[in-house]
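A single structure is presented below for examination.
One chain of protein is taken out of this complex; the other chains stay put.
Labels run A and B following the written order; every chain starts at residue 1.
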Amino acid sequence: MLKRLIPQEHAFFDLFKEAADRAVEAAQVLLKMTQNPNELDPLARELHALEHACDDLAHHGIERLNKTFITPLDREDIHELILKIDDVVDLMHAAANRMVCFRAGPPPTHAVNLAKQIVRGCEKLASAVHGLRSTKNYDAVMRDCIAVHEVENAGDDLLHAALAELFEDSKDPLYVIKWKDIYETLERVTDSCEDVANVIQGVIVKMS
Amino acid sequence: MLKRLIPQEHAFFDLFKEAADRAVEAAQVLLKMTQNPNELDPLARELHALEHACDDLAHHGIERLNKTFITPLDREDIHELILKIDDVVDLMHAAANRMVCFRAGPPPTHAVNLAKQIVRGCEKLASAVHGLRSTKNYDAVMRDCIAVHEVENAGDDLLHAALAELFEDSKDPLYVIKWKDIYETLERVTDSCEDVANVIQGVIVKMS
Partner (left out) sequence: MLKRLIPQEHAFFDLFKEAADRAVEAAQVLLKMTQNPNELDPLARELHALEHACDDLAHHGIERLNKTFITPLDREDIHELILKIDDVVDLMHAAANRMVCFRAGPPPTHAVNLAKQIVRGCEKLASAVHGLRSTKNYDAVMRDCIAVHEVENAGDDLLHAALAELFEDSKDPLYVIKWKDIYETLERVTDSCEDVANVIQGVIVKMS
């Protein structure tokens, strides 16, 4: 009996880790998109495939949850964590799609910097999610979560700087509409990273 | 005693069903708005009345929850379900209001198609919510929820196609601002349908 349970425990943490690792990859592709505007289409297809893979992970995770009697964390928290990691990747996908369908021209530096924060946020989430396996990592996990909050704050500041510059530099309303939307979608990715960090902190809060 | 409890169990499921049925009706009115731009005002008033009815249902649902000792699902889940169904109708109301106050001209095909997905999403939610009454329906409820996720994906794709077309076809920034906003609000309705599906799946995850 115990043998049957232990692998299942691992399975959920493996699933979180795999989803978070996909999120890191997606963030790296998104960063490349901001740095290589001539490669938008193939990179967006790459990101689409990662988003699809995450959807499948979420789907299988919820199915597994329905078949598992004893879970390593509260069932609701596992469900929430699966959903919120999926949201991060969905929003990166949305940002990539906007970049492709807007044909908005070469990304300004602020877009690159926002994407860098997203990479950092996803890396910290992957580290936090990995640490969740054992309560002895909880201090480190908390530090990762705090780093994600910093990423969200940095995202906020970058967005406001980007918008100020956009309105100052451009008099073309269509250009403004496009980049304002892309910047805001990128910033929402950092918000969604914070949502994952909040779920993780909530898990630790419950356990302690 | 038991007699007093059974009707209350039914009462909550009746309330979910009624709210979800109002959501389906609201979605049908929203679809008509995209198909009959000359009828915007009377249809928007119809949708407003449905939104008001849903608000009342939510309000009475929460009051009832405060007076009921034994509930058929976890109290938090009932509360969450009431709120999230209400959000769907609120967002349809917001979309309708935007269409009225923007006076944005005849809706492009993409708006009609988004509204059709919303109808489908609400129908699947009504079916899922109806099925919640008995655990023996849970497989069917799960299939309904998966259909809602597909609706959300379709909403995403439609939004991106709509935005690409919008920026390609129109050079009028005010027209672009208006339809971009309406499209995005319609797509957020499909997101909110997915939020309801997630709560329902969370309930099943807990019960299983």
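By definition in this document, a contact is a pair of C-beta atoms (placed from the backbone, for glycine too) under 8 Å apart; a residue touches a chain by one contact, two chains touch by 3 or more.
What you see is a predicted model; the values in this text were computed from it and never measured.
Asks: Touching the left-out chain: which of A:17, A:32, A:64 or A:180?
Replies: A:180
Asks: Touching the missing chain, which residues of chain A?
Replies: Those residues of chain A that touch the unshown chain are 142, 146, 156, 160-161, 163-164, 167, 171, 173, 176-177, 180, 198, 201-202, 204-206, 208.
Asks: Which parts of chain B are in contact with the chain that was left out?
Replies: The missing chain touches chain B at positions 59, 62, 65-67, 75-76, 79-80, 83, 94, 97-98, 101-103, 173-174, 177-178, 181.
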